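A single protein chain has been removed from this complex, and every other one stays in its place.
A, B and C are the chain letters, set down in written order, and residue numbers restart from 1 in every chain.
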Amino acid sequence: MAEIGIGIIGGGYMGKAHAVAMSAVGSIFDTPLRPRLEMVSASSPASAEGYRAAYGFARAAQDWQELVNDPRVEAIIIASPQNTHRAAAEAAFALGKPVFCEKPLGASLEDSRAMVAAAKASGCVNMIGFNYIRTPASQAARKMLADGVIGDITYFKGEHTEDFLADPKAPATWRTTGRANGTMGDLAPHMINAALALMGPITKVSAEIETVHKARPGGAVTNDDHGQMMCRFANGAMGHMYFSRIATGRKMGYAYEIHGTKGAIRFDQEDQNALWLYLMDEPEEMRGFRKILTGPAHPDYLPFCQGPGHGTGYQDQIIIEAKDFLTAIHSGRSVWPTFQDGLEVMQVVEAAWSAAQSGTWTEIPN
Amino acid sequence: MAEIGIGIIGGGYMGKAHAVAMSAVGSIFDTPLRPRLEMVSASSPASAEGYRAAYGFARAAQDWQELVNDPRVEAIIIASPQNTHRAAAEAAFALGKPVFCEKPLGASLEDSRAMVAAAKASGCVNMIGFNYIRTPASQAARKMLADGVIGDITYFKGEHTEDFLADPKAPATWRTTGRANGTMGDLAPHMINAALALMGPITKVSAEIETVHKARPGGAVTNDDHGQMMCRFANGAMGHMYFSRIATGRKMGYAYEIHGTKGAIRFDQEDQNALWLYLMDEPEEMRGFRKILTGPAHPDYLPFCQGPGHGTGYQDQIIIEAKDFLTAIHSGRSVWPTFQDGLEVMQVVEAAWSAAQSGTWTEIPN
Amino acid sequence: MAEIGIGIIGGGYMGKAHAVAMSAVGSIFDTPLRPRLEMVSASSPASAEGYRAAYGFARAAQDWQELVNDPRVEAIIIASPQNTHRAAAEAAFALGKPVFCEKPLGASLEDSRAMVAAAKASGCVNMIGFNYIRTPASQAARKMLADGVIGDITYFKGEHTEDFLADPKAPATWRTTGRANGTMGDLAPHMINAALALMGPITKVSAEIETVHKARPGGAVTNDDHGQMMCRFANGAMGHMYFSRIATGRKMGYAYEIHGTKGAIRFDQEDQNALWLYLMDEPEEMRGFRKILTGPAHPDYLPFCQGPGHGTGYQDQIIIEAKDFLTAIHSGRSVWPTFQDGLEVMQVVEAAWSAAQSGTWTEIPN
Partner (left out) sequence: MAEIGIGIIGGGYMGKAHAVAMSAVGSIFDTPLRPRLEMVSASSPASAEGYRAAYGFARAAQDWQELVNDPRVEAIIIASPQNTHRAAAEAAFALGKPVFCEKPLGASLEDSRAMVAAAKASGCVNMIGFNYIRTPASQAARKMLADGVIGDITYFKGEHTEDFLADPKAPATWRTTGRANGTMGDLAPHMINAALALMGPITKVSAEIETVHKARPGGAVTNDDHGQMMCRFANGAMGHMYFSRIATGRKMGYAYEIHGTKGAIRFDQEDQNALWLYLMDEPEEMRGFRKILTGPAHPDYLPFCQGPGHGTGYQDQIIIEAKDFLTAIHSGRSVWPTFQDGLEVMQVVEAAWSAAQSGTWTEIPN
């Protein structure tokens, strides 16, 4: 079995999740390529050393440049803040190294475009971290939609709602400044990605974006608390999405409901092991939304557990990403979702900002 | 106990519901005024006679004019198609008789304005049939919002979704022609009323309205299958509503979710005896949406049953309306919701049509 | 349309429900026989007069004897305490009058046997008030079971749980003394009836019955707070039932779950308009419990509302009973459930007491 040296930039929330994933993925998926936790970098050498010890990396880097340049680092995971994504990715691609980058692709549309260009120019494997779409349930939903199980789609409703800033007295932090850290920059990409993955391209949007609590203990808030968009899909369906970090009561409100001519699908990440399906073609007295518990019959479930209904969790999504990234590297062919998918999400985000400004519909070029 | 002679125009779906309500309301609410089923009219004398016998009216009328003019008919319920509402109401008011009119108020904004004017000019008691807001659960929600239980509202999401025309092969009927019979004309008013009742005035909307299935067996479809609007409330909150008759799987999808700075409220008419409440002010490990079952502690529940969780149903909403109508007549003072409330709903519907046309935001004068 | 004079003994909780039902049933079900609220009796002439006025009866009786004997009272509803059921029923049957009796049939097994004997001897129509089994959802469940939709049954789990005495500091009342007013006497009959109706005869039981809070403010508690039984059905299935008035959090916990070789059915009265069905014969990735909302396709729903998912409530169950009672009288043939069904329930209750005493299994003769 071949080994590959992994370098992770950032050891925080997501850096840890990816380190864990790389430790576990081999035994779970019996991957042909086995990751070796080679190096980790962070905002300081000291914190990098702390992460090294905690997660079991061989070495800590002085900075991300050292990590990217290290010859034993053969694949790179970017799990540092959005404004670091572009430089790190470009450097890695320049050296011909595959890159997995956390969402959002870049801190801006411009960064994102540059990153896609660099990826393409290099020919390297590239992937973006939209983990929620990787649950067995959402993968199953995607497959059902592709198979036409619920017919032609007429309406898509999506949301990504959390409430970590619902309390107006919650203090200002780095999250409350910088467009890339606001709701549209930080939370919306997950659900926009879901919309694109499940429904196909969006052609236009009309939107509102707003900072509700403009000042918090500790400072002014300069980015958005919530936003919504009406949208139109290339398949003709009407749609709506809502994004919020002040949606009191919602913890992981990544949810969608899709209506088609033959049925409907409903999902809520807060109960991530269930997928709701309605099929019109049943005797009237027996029709209803059925709650399907994920199990071995659904994508990427079996390697975690032989029993249906036993459930996967957040960390498992990252492990599935790790498997896909290793598979891509092994075969030399990027697998969905790539940087290009990350860019397409950014284009919708950008269009939403423009529509929110103008108060009218903004077209999205494809 | 005083008696009052009731005349009902229309004996179909809603005419029956009101006839039943008037039969039952006295014993349920021990009303001071007791209704007497005096007369019913319909589209033909024969059908009126059929309704008379079935529902137990004393007499059937030749037409609605006869009914309105009959001296023993002392209060009038209009449960005939939208295009008949105005003339009947105006005639009744001209004779100084109280009127309960089914939603939507009129077949058009113009009709609705005229009806409000006639009501005001006459000084008669007037009421409109927004029954869903009358469930004990939605009344309780309204009270909680008014009491500030969930703080300042930041977002309102509402829908009125059903699927009786979801099947593209369902035949064309009278429902598939005429703006007043489309989704915006027929279903949207209920949820718009809810939004106004729970949240207060809407100041502007941006909307989409669409006929998805333009032809059905038996003819062309000339009114809308679904529509959505983003909206802004006078209290500053952002909002969204979706209306559909093709929302596969939804049967009575009158649902809302409201987020505030101190909590959240959720309701779905498909489980009309439950209200979901989230309160932020709890120890973190014990916070969660609680499912409150309606009971004697909630408005208008106790008269139906002494036991909590035993549940009320659709017909009971109409009985609550009957109680309120009788109370209004008895006291001589209209009770909410009046024709004016019906008009305010129509203004939002109208603004939505205009916004859908222009692709921009339309202000709603108040 | 023929009329029939109704006399109701008792004007409390259930007396009112039946008065309302008799006021509404004609217009809802278009019954051939139309009830006339002729007479009501209560524990005193004064209270009877109060009920008369409130519910709209023609006359109040001095006592139940006067009511039963009155020639214009042609059918009798017994809605007074359990210890009055037998005498009233026997008197009515002696005069050849049909009787609807609230559950439980009698205050004891002996009373119940006598009542069945009197009913049989008289040849009169007789019926017992198991209203919960009358919801459209439970009627649909019963039909599905009879049709073999879920195959051969292997397990039945039932409960009737409420929490009106969960608080140990709730005061003693008449409900806390007298075996017939305890949990087994008062609540259990509903669920035992459901078990028999859905599953067929019970052949033996093993049980526990207990008074948890033996003293309450105001006095000693002399009847049972909760009880459970394991049981075996004639169809071979294993079963369990739990009954409680101290099941904190449960308001109307009349619930069952039934597993068969081809599927499963689940129901909870707290969401009485939904029936959950699981069918094994589906592709594995699409299997799940479906939540069927009741609608016109289910028994006795359409007369209440043309729209599915609009829902029926507690009072509507009593209206369905009224329809069935009138139908029985009209045809001269008792309809399910009759006094005999009430007696069969009492036999199971009695066997449970005996089993609880002996600590072993008690057979139920059939």
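Following the convention adopted for this analysis, contacts are C-beta pairs under 8 Å (C-beta built on N, C-alpha and C of every residue); 3 or more make two chains touch, one makes a residue touch a chain.
Bear in mind that the values here come from a model prediction, so they are computed numbers and not experimental data.
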item	value
Among C:Ile128, C:Ala247 or C:Met346, residue touching the chain not depicted	C:Ala247
Residue among C:Ile4, C:Ala48, C:Leu105 or C:Ile150 that touches the chain left out of view	C:Ile150
Options B:Ile6, B:Leu277, B:Cys305 or B:Val349, residue touching the unrepresented chain	B:Leu277
For chain A, residues in touch with the removed chain	1, 13, 16-17, 19-20, 23-24, 26-28, 30, 34, 53-56, 162, 164, 250-253, 269-274, 293, 295, 304-316
For chain B, the residues touching the chain missing from this view	140, 274-277, 283-293, 295, 297-298
On chain C, residues whose C-beta touches the chain left out of the figure	150, 154-155, 157, 163, 166-168, 206, 208, 210, 212, 225-226, 228, 230, 232, 238, 240, 242, 244, 246-250, 259-264, 278, 280, 289, 359-361
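By our rule, only the chains that are shown with their structure count from here on.
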item	value
Chain pair bearing the highest count of C-beta contacts	B-C
Self-contact between copies chain A and chain C, residue sets same or different by half	same
Cα superposition angle of chain B on its copy chain C, in degrees to the nearest 5	180
Distance from chain B to chain A - Cα centre to Cα centre, in angstrom	42
Whole-Å separation of chain centres (CA-atom averages), chain B against chain C	34
Distance from chain C to chain A - Cα centre to Cα centre, in angstrom	54
Overlap residues in chain A, where contacts from two or more other chains coincide	289
